[in-house]
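Every protein chain except one is present and positioned as in the full complex.
Each chain carries a letter (A, B and C) given by its place in the written order, and its residues are counted from 1.
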Amino acid sequence: MGPVTLDGAWTRRWVEAVAAEVSRRKAELTALDRAIGDADHGENLDRGFQAVLGKLDALDDGATPAAVLRLVATTLISTVGGAAGPLYGTAFLKASMAAGDRDELDAPALVEVLTAARDGIVARGKAESGDKTMVDAWTPAVEAASAAGDDVRAALAAAAAAAAEGAVATEPLVAHKGRASYLGERAVGHRDPGAESTALILAAAAETT
Amino acid sequence: MGPVTLDGAWTRRWVEAVAAEVSRRKAELTALDRAIGDADHGENLDRGFQAVLGKLDALDDGATPAAVLRLVATTLISTVGGAAGPLYGTAFLKASMAAGDRDELDAPALVEVLTAARDGIVARGKAESGDKTMVDAWTPAVEAASAAGDDVRAALAAAAAAAAEGAVATEPLVAHKGRASYLGERAVGHRDPGAESTALILAAAAETT
Amino acid sequence: MKKLINDPGKTVDEGLAGFAAAHPDLVRLIVDPPFAVVRADAPLNGKVGLVSGGGSGHEPLHAGFVGHGMLDAAVPGAMFTSPTPDPILEATRHVNAGAGVLHIVKNYTGDVLNFETAAELALAEGIEVQSVIVDDDVAVKDSLYTAGRRGVAGTMLVEKLAGAAAERGDSLDQVAEVARTVNSRVRSMGMALAPCTVPHAGEPSFELGEDEVEIGIGIHGEPGRERIALEPADRIVDRLIEPILEDLPFQQGDRVVLLVNGMGGTPQSELYIVFRRAAEVLADRGIVLARSLVGSYVTSLEMQGVSITLLQVDDDLLELYDAPVQTAALRWGR
Partner (left out) sequence: MKKLINDPGKTVDEGLAGFAAAHPDLVRLIVDPPFAVVRADAPLNGKVGLVSGGGSGHEPLHAGFVGHGMLDAAVPGAMFTSPTPDPILEATRHVNAGAGVLHIVKNYTGDVLNFETAAELALAEGIEVQSVIVDDDVAVKDSLYTAGRRGVAGTMLVEKLAGAAAERGDSLDQVAEVARTVNSRVRSMGMALAPCTVPHAGEPSFELGEDEVEIGIGIHGEPGRERIALEPADRIVDRLIEPILEDLPFQQGDRVVLLVNGMGGTPQSELYIVFRRAAEVLADRGIVLARSLVGSYVTSLEMQGVSITLLQVDDDLLELYDAPVQTAALRWGR
């Protein structure tokens, strides 16, 4: 694959890819949530990203990454609801603020953006690593991206791989946050739906050219 | 079998046999009622005849057939409820009145008693033959008993056989009375539960020695 | 069968004991002979007494409607089985305050026969009794070839309006007349998505395939008019309301009370989806929605389904509908 430039157009393609993937894997995400939650995570995210799709067209062609991210943030906040709505909403909002007025993101900027997103989630939801939440996909992703060096493509790939592993690694955990925390030991053996959707979002980023 | 005398003791044995049979076939009667009614006929009769059993002991040893029949009548009226309670209650009440102060019933008296029971049911429920009710077991039974001549045992056997046939013969009918009448054509193919319980009651009489 | 019960044979008794324990301000329980639920302050001097009853399993009907402005006594039978004459007679005695007693009887052979006997026995004791038979269910053809229409959800409106008439001091004749008028102007029809299970029977009253619904269901788990494939709610509402509208018939300019009644296991949101369509149909016909009532009032245990009831009202009936009522299941104005 050629060199990738994470400009506004890329950001838009990425968001479109996320929307397509969420739609395709909606039932799977909801099934994860049925096991240890309330069976709506796929439905919630799909409602949100479909709304995002509907609003992307209204953006300027030359919109910056930050502008796209902000649109995602406000749309998720006003359409998703549940826990994931404010958490992902905050993540995209903080990401947008970190992106600032840059026209494109290089590797260090990407790390800043991912870090801001993760910190936003932690600030809102107060989850720590190992609490069996989406944080368990975000934190390894941030760390892997930082360690990946100056190649933004490599950073994205590393983040996606780490998020995927992080999601799998939630399976043996007892949950301490979110609905799954009501279950105690009974949550063991199930993957956290939010961690899985985070892996999906970052995988879509790595695959977006 | 030896000659039978339908005295008070016989009447009591017959009622005990009915109670035992209703108890044994409760589920079957209820299943018939489930198909074209409300799934309680076996339960209703069993509640009633169990109550009768509980009161039989209080009767004098020398109680006449009428006294036993009256006890059955008042107990069924006050414990069965539904359609079958008043109908069987009236049947036993009229039967008791027809038995009068006789110490035992010969064949003509038996025919009088059965006729009174049937007439009581018709007077209360207004059903005609062919309406797919217990009347379709009672009427053939009364006719067969009248035609059976002077042997009371033969009269009982004829009544039981005719009631059983009458119950089977309700199967192809559309109902015009009781809950099954709500079903129209959908009642076709099902036996009327009340006709079946009438057959049971008369079969028990034929078998009581 | 999974139920919150102890002994299947004791569900009615224990449920009533709980009911009486929860509402001592409204009712007391007569337990000998078992069972009747009587208004706590009965008999009320000079007031006509209202008694209804029938098989259990339709709660809150009838016990939930005992109280100021509605019934004076409710006589519950065994599950889905009309009560025997004894408790009906006993309830009649308890609520007789010298002005006579009205029996409100749903039209089922068993109910009619048992109330008939009780009324005869009461008359023999010198209690003046009148009976009104409720038969609002248009799912059943009223003809020589059936036991006649069943009494279903419209019964609660007969009880409400006749109860209000009694409360304002109407005579027995007048209260009976109100009950008959309401019965002549009320029509209902119901359907089921899923059957209920009577505790002592242990299995569902009928079977429905994964995509089937039963139209014209009764409230005793007896099968209905026809079995059709599941359809959208709006279409089902149309199937229920059309025969109702045609029957009276209800006409443009009529004012109605619309009762959307859950069969016991239906979520409230679905009742309101049904209500929405029913109100739309009425508006299309130029029929005026005077009052609305949505809830699970005349049920069949945990059956899933709904019934629609329309009552044609004039100013008098509306005044009776609006009059204060204070019962466990229906309450307004006090």
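Worth a mention:
Convention: contacts are C-beta pairs under 8 Å (C-beta built on N, C-alpha and C of every residue); 3 or more make two chains touch, one makes a residue touch a chain.
Worth saying up front: this structure is predicted, and the values here are computed from it rather than measured.
Touched by the hidden chain within the whole complex are the displayed chains A, C. Summary of contacts with the chain left out: across C:51, C:99, C:165 or C:193, the touching residue is C:193. Only one of the listed residues, C:97, C:121 or C:279, touches the absent chain: C:279. Residues of subunit C that touch the chain left out of view are 2-7, 11-12, 14-19, 21-23, 56-57, 59-60, 64, 193-194, 196, 210-211, 213, 230, 232-234, 236, 260, 264-277, 279, 289, 292, 294, 296, 299, 301-302, 304-306, 326, 328, 331-334. Residues 30, 34, 36-40, 43-44, 47, 77-87, 124-125, 174, 176-179, 181-184, 186 of subunit A touch the missing chain (whole complex, contact as defined above).
In this text, only the chains that are shown with their structure count from here on.
Looking at subunit A and subunit C, not one chain touches each of them. The chain occupying the central position, as judged from C-alpha centroids, is C.
As a whole-number value, the distance joining the C-alpha centres of subunit B and subunit C reads 32 Å.
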